[in-house]
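Report on one structure; see the data block that follows.
Shown here: the complex without one of its protein chains, the others still in place.
Moving on to chain A:
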Amino acid sequence: MYRQACRRLLLRPSARAAAAARPFSTDLPSAPSQDTTFVEAWKKVAPNIEPPKTPLSYLKPRPQTPTSIPSKLTVNFVLPYQAELDSKEVDMVIVPATTGQMGVLPGHVSTIAELKPGILSVHDGNDVTKYFVSSGFAFVHANSVTDIVAVEAVPIDRIDPNLVQKGLAEFTQKLSSATSDLERAEAQIGVDVHSALNAAITG
C-alpha cells in the first residue's frame, strides 16, 4: 500500500515538473537564518520565552551566484588540523588535479577535481604562494567560491631534499622487489609521491 502511494506521489504532474526543473545548490536563494514556522509555533506555546537558536541561525548565508563574473576568486583551503586560507580573495589558483594542473579563475565552471600529490599555487596580484599537497579534492562552485580540502599540505621550503632522494630510492627498490598486488600498489604510491616531491623542490 505504501509502495503504491510513493509511486503515485512521484507520478503527480506537479512533482514531475519540479523534478525536471531541479536547480543547482548554488542557484537556490540563500537559506533563511531562522525557520519562521518554528518561531511562530514557539510563540504560540510560550510567548514570553525567546525561541532557542537553531543551527541555521549560526550559519553564514550561502553566497549567491552573481549575475556577472566576479573579479576575484574566494578560496577556502582547509586541512584536518588547520584552515590555511579562510575565504581569501585571490586572482587565480592552480590545483594539481589527477588530469593535470588546472587553473581556476573567477567564473570557472563548477568542477569537482580529485587532486594528486603536487603543487598548489595561489596567485594574488604579484604574490604567489605555493604549497605541496599530498592528496585531496577541489570543489569549484558556480559563485566563484573554491573549496580545497587536503590531508597534508606544506609550503615547499619545508621539504628536505635528502629525505626525498632517500625515499625515492627506497621505494623504487621496493617496487622492483614487490610480490603481492598490495605491496606493489604501496611501492607505486611511494614512488609517485616522492617523484612529485622531487619535482616540487627542483622545479
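Definition applied: a contact is a pair of C-beta atoms (placed from the backbone, for glycine too) under 8 Å apart; a residue touches a chain by one contact, two chains touch by 3 or more; residues count from 1.
The rule we apply is simple: contacts and distances are computed from a predicted model.
Colleague: Just go with whichever of "AP-3 complex subunit beta", "RalBP1-associated Eps domain-containing protein 1-like isoform X1", "ATP synthase subunit epsilon, mitochondrial" or "3'-5'-exoribonuclease" UniProt uses as the name of the absent chain.
Modeller: According to UniProt, the chain not displayed is called "ATP synthase subunit epsilon, mitochondrial".
Colleague: If I consider the whole complex, including the chain that's not displayed, which of A:L73, A:V104 or A:V193 touches that chain?
Modeller: Checking each option in A:L73, A:V104 or A:V193, the one touching the absent chain turns out to be A:V193.
Colleague: For the chain left off this view, which of A:N76, A:S134 or A:T172 is in contact with it?
Modeller: A:S134
Colleague: Specify the residue from the set A:A83, A:V128 or A:V151 that touches the hidden chain.
Modeller: For the chain that is not drawn, the touching residue is A:V151.
Colleague: Please give every residue of chain A in contact with the chain that is not shown.
Modeller: Answer for chain A: residues 81, 117, 132, 134-136, 151-152, 154, 158-160, 163-164, 167, 181-182, 184-186, 188-190, 193-194, 197 touch the chain left out.
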